[in-house]
Every structure is written in structure tokens, then in C-alpha cells.
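Below is one structure, written out as C-alpha cells; the observations come after it.
Removed: one protein chain of the complex. Kept in place: all other protein chains.
We just call them A and B in the order they show up, numbering each chain from 1.
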């Protein structure tokens, strides 16, 4: 409706001037000028590179020998035959699923806890949110230090008589560690968004449900969850897309190991392009990453129609 | 709420605090330990040593690197605010031909992580002679995918502004640019705040890009510098690294604690609410 109002406003003020530069024309010009930087940015730093990525993926580029040769679909054939790719995709999927489930789950729990009528919730809110503002690298390095075999986490566990595993060096726990470190880093953000959504649920609805005799859990499932579902959708999209971009954590904590158990797609792309100097094949992996992000986003928008309660 | 329930909830909250507070505590206290006893399990060092904090500056041009990160983040934040608020306003409140198509064009940036385009961007900046300069770290976040998210947030905010305000301003004879500057922008302060926080943190955290583009030590940004504290033979100097990490984290944490209300509520009450 804002659109209509706006159009009406423009129409009404338009006949104000007889010259060529009518209000409307000037508005058009202003509009174009206002979006020019963003548009130039999108073309120069999003579209052009995307086209180039596809173009490079058809080439072999050797930096040391300074050659750039057209090889057609060679890199895509390599992608299909690359024995590392299934493992890389599995690691990527594990990381993303683990991160989204744990992050959203914990964020929701924290938000519900902080939404109780308790003293000192502000204090806890600040604590849970604080890692969001800590530099990602500082956070990751500290956890890398804590998760050493003789580090702080195992020290803490030994206080309770638990002999902790070698977190970052054993196949099963390395991925868990990377996911959990990332969850604690960013869960505060989703927590705050959930908290705002929870506070937006009208109290009358809760009271009505209580008078109907519904239990806590039923109220949460039937009223709270549906009402905050738009926020859940939005945070899950942001978290999923963000999870596909994880690089620093892998690079600092595990370097993709042990084996290739934590080699996610972006890390593999970096290895191929910048460590093995296979820029052409690296570009092919970029194309794959783009297709995955595209597919996931489309899928999530489809799910919105079915699951999300309302859109205002 | 019953007393039992209260005690239970507080207990739960305290337990949940551990993974959020313990790392920061451990980072700061361990940074005062000598490297030889860095893995001793003490909640506070037995002897406090300032040596690691001093070494941070002798091993690397850390002050310079700090400045690099800070000035890049500030320029990126200011630039993004300008670019995103203008574009967001135009897409939300001005009608012009091709608007929807152009909005879609800009919006696709949301779909493309900068990791996808790192190779061609590297080549582009390479051919412009901008590799090993700060330009890629400024231009891409300011105009590329990260600023698209900002544009989107700003547009969502401007759409909710009541049209009457603008109309009144028009009758007073204000042009578009003036309406934008004097009426829309001041009203958009919460959204601008959220965008500023997001953008600043994004730039401050950037790691893959500096690793790819920057190779001279004096041009490193903080995240990159943090990983480089090793002794002459590549043994990891945990205590120096943790001192440097503390120095990156503490100032931002202090700013955050002082302005936590604006921070959190600014983020909560924007278009991101869904």
C-alpha cells in the first residue's frame, strides 16, 4: 500500500511545474542517482565476477608458469571424478546442518529463558551476546587453545573426573568442536532476534489459551512457535548461507583435518585455488558453491509457503 | 513463579553462561602466563607476566595492523551507510521505471557469498594493481554482497515510514534529496545503527579476503596478524597470541557493554525481525 500512496503523491505533485524537469522526471533522476553506487557495486563485485567465475572454470591457469589455457569442460569432469568431493560435500552438509540445528535450538532456548519474568535477565543477555562482538579470529584462537589435548576444556572436565578426548585431532570430535565453537560465537544474534519476536506475541493470546486449559508446552507449540515462525525462517536462511561461508574457523582449528573430515567447500576451494594454484578448478568449485546456495535459498522460500504462519 | 522454579532457572542460566564467559576469562588470564606453563590449569596465573603483551608489539607492527583494521572498518561502515541508505530509500520511496528489475539485480548479491567470487575478484584487483593494498578490503564490502544486505535492511525500514511526512515536506517545497536528508535519514536512526554494527563487525572479522589479498606484514589486518605469532622456528607462542587476541577483543567488548542496550535493541527492531 505504501507503493500506492507514493505513486499518488508523485502524481499529485507532478503538474506543479511546466518545464521539462517536472517533479516526476526529477524524481526519476534522483532515484537512479541514489541507486547508482549500489548498482555499480552489484555489477562490478557480484555479476561480473560471477560471469568470470564461470569463464575461469573453463580454463587452466598456472600462476608460476604464467599460462592461461582454455580447457573446456575439463574442470567439470575433474569435479565429477575428484575423490575428495563426496567427503567435502558431506563435511559441508554436516557442518551446516549441525550449525543450524544447534544454533537455532540454543537461541530459542536462551530467548525463552530470558523472556521469563526474572531479575537480571539483562545481565545474562549481555553475557550471551558478548561473543558476537568479539573478533572471530580471537574467539577461534582462544577455543583452539582451550581444545588442545592438555588445554582448558579437558582441564575443566577433569575437575569432574572426565577424561576428555583430543577434540581437534580425532575424527568424531573435530567436526563437533568446529560447529560448537561457531554456535557459541553467534547464537547471541539469533537469540536477540527471537527475543524480540517473543516479546511481540500479544499477551492476550497466552491468557486466552490458559483459560482454555492449555499446558505450557501446548501453548508454546500452538501459539508461540507459529507466531515467531517468520523470524525462524529468516534466521535460518541467514544461518544456512553463513554456514556455507565458514573458513577462518576451519583454517585455524583443524586445517580441514583429521583426514578430510572438516574440509568444507570454501576451505577446499581455498586450498585448490590459492595453495595448489589450481585457479581454474577453484573457480569450478565456486560455481558449485553458488549452485548450492541458490538451491537452498529457493528451497527455503518454498518451505515458507507451507510452514510459516503469516506474513504481514 | 515459584521459588523452586526461579532457582532452577537461575541455575540453568549460570550453567549456560560457562561456554560464553570461560573462553574470554581464559584468554585474558592465560595471556599473562609464561609460554612454558601455558597449559597449566590455573584460573589465574601464579606469576603475572607483562612480557607477552610487550612482545606483541616487538614481534609484529601490531599498532600499525590495529590501525589498518580500524580505519578499514570505519571507512567501510561509513561508506556502506551512505550507499545502502540511498539505495534503500530510492527502492522504498521513489518510483522510477525499471525499479523492480533493478532491485532484483541488486538483491541477487544476497545469494552470492563473496567466497564464490574470490578468484575473479582477485584477478580483477590484480590487473588494477590493487593486490597487496587495502582497496579490495574496502571496495568489496562497501559495494559488494555485504552492502546488499544493508540495502535490503534499509529498504525494509523506509517502507514502513508514513507517506504523510514526505507529503508535508513536499508542500513546504523540499526536494527529494532534502527530504531524504532532513526527514527520512533522522527517522532511520535505529536501522542505520543496526547496519553500522553489522557492517563494522563484518569488516572487523574479515579473514579470507585479507589472507588472499594482503601479503606484506605492515598491511595485515588484525585477524590475519593474530595467526602469525610464532617464534623464529615456527613454534606457536600461545601467550603472545592470546595477548594480541585480548587486545583485539577487549576494546570492542567495553564499547559493547557501555552501549549494550542500543546494540541489542537496535538489532532486534529492524527489518530483520521478519
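In this section, a contact is a pair of C-beta atoms (placed from the backbone, for glycine too) under 8 Å apart; a residue touches a chain by one contact, two chains touch by 3 or more.
What we mean here is this: contacts and distances are computed from a predicted model.
Missing chain, UniProt name from the options "Lactose/L-arabinose transport system permease protein", "Carbohydrate ABC transporter substrate-binding protein (CUT1 family)", "Cytochrome c-type biogenesis protein CcmF" or "Chemotaxis protein CheW": "Carbohydrate ABC transporter substrate-binding protein (CUT1 family)". Taking the complete complex into account, the chain left out of view touches A, B. Screening B:52, B:79, B:193 or B:266 against the full complex identifies B:79 as the residue touching the chain left out.
Contact with the chain that does not appear here is found for just one residue of B:13, B:139 or B:206, B:139.
Contacts to the hidden chain, counted on chain B, fall at residues 35-36, 39, 59, 79, 82, 86, 122, 125-126, 128-133, 135, 139, 177, 211-213, 215-217, 227-228, 230, 232-236. By the touch rule set out above, chain A reaches the unshown chain at residues 33-34, 36-37, 62-66, 83, 148-150, 166, 168-171, 255-260, 263, 271, 274-278.
Simple rule for what comes next: only the chains that are shown with their structure count from here on.
Within the complex, the chain A residues that touch chain B are 2-3, 5-7, 9-10, 13, 26-28, 30-32, 34-35, 37-50, 52-53, 56, 110, 113, 116-118, 122, 124-139, 141-143, 145-146, 148, 150-152, 155-156, 158, 180, 184, 188-189, 192-193, 195-197, 200, 230-231, 233-234, 241, 244-245, 247-248, 251-252, 266, 269-270, 273-274, 279, 282-283, 286-287, 289-290, 293-294, 297. The part of chain B that touches chain A in the complex is made up of residues 1, 6, 9-10, 12-13, 16-17, 19-24, 26-27, 30, 39, 41, 82-84, 86-87, 89-97, 99, 102, 105-106, 108-121, 123-124, 139-140, 142-145, 147-148, 151, 159-160, 163, 166-167, 170, 175-177, 180, 201, 204-205, 207-208, 211-212, 222-223, 226-227, 238, 241-242, 245-246, 248-249, 252-253, 255-257, 260, 263-264, 267-269, 272-274.
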